[in-house]
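Everything on this sheet refers to the single structure shown next.
Just one protein chain is left out here, and the rest sit where they should.
Entry: chain A
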Amino acid sequence: MINGIIEWLSDGEHWSGPDGITARLLEHLQYSFSALAVVLLIGIPIGLYIGHTGKGSVAIAGSANALRALPTFGLLLYLVIGYGDKLPTDWIYLGPSLFVLVVLGVPAVLSNTYAGVQNVDPAARDAAKGMGMTGMQVLLRVELPNALPLILSGVRSAMLQIIATATVVAYVTLGGLGRFIIDGLSQQDYFQMAGGAILVAVLAVALDLAFAVIQRYVVSRGITGRYAAPAANADVVAAESKASV
């Protein structure tokens, strides 16, 4: 079994061509990241707004949970059958596919963004306002950077869910790594099917690692607790203060 899968994966022919692994991988990434981009465009601004103003938090918490409960696959079939013919040809399958992936990803990003902003130390927020920051400055300079760890973990889990679930779009004739799973199943080529599943898993893990690295660099060390060595600090400051005099 294992040997069969390895053989399937290591066969150079399986990697090339318009239905090869490379092409499918790129399709998969394309679907996933398009959906994720829309998720961020929806989830982050709304989450920030609700967290900052406190308005609509109850409504949002309820609808985020309702969205979570929607079965992705069922929704996809329903949309393709019910609404596909109302869309332009190129979008008959793509539209509903992206839509369900977005629905899947939004709750995690939205609720983490909102919770991240809500959890910012009230004293820090009060001080920021009291020093004369405008509402927007408080949001961008204080709330957002402090909410970042939670926001990013929301993005991360949305990304993983989308990558894993983007396999379903193959059911509605689209590409992506899901093709190998579905085609493998129908052709009873279990090596291909398992190979496809493994590729999805590896992709998810690789992106997760990449994300962890990004997270390290964008979140302030004051929040993560990974402080620089004190000796180096002193030198930097001494140099800076000399420079500034």
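Following the convention adopted for this analysis, a residue touches a chain if its C-beta (ideal position, glycine included) is under 8 Å from a C-beta of that chain, and two chains touch if they have at least 3 such contacts; residues count from 1.
To be clear about the criterion, contacts and distances are computed from a predicted model.
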Query raised in the report: Which name from "ABC-type quaternary amine transporter", "Putative xanthine dehydrogenase YagS FAD-binding subunit", "Nitrite/sulfite reductase" or "Pyruvate:ferredoxin oxidoreductase delta subunit" does UniProt give the chain that's left off?
Result: "ABC-type quaternary amine transporter"
Query raised in the report: Looking at the whole complex, which of A:Ile6, A:Ala127, A:Leu140 or A:Val205 touches the chain that is not displayed?
Result: A:Ala127
Query raised in the report: Of A:Val142, A:Leu174 or A:Ala194, which one is in contact with the hidden chain?
Result: A:Val142
Report summary line: chain A residues touching the chain left out here are 121, 123-134, 137, 141-142, 145-146, 148, 220-223, 225, 227-228, 230, 233-234, 236-238, 240-241, 243-245
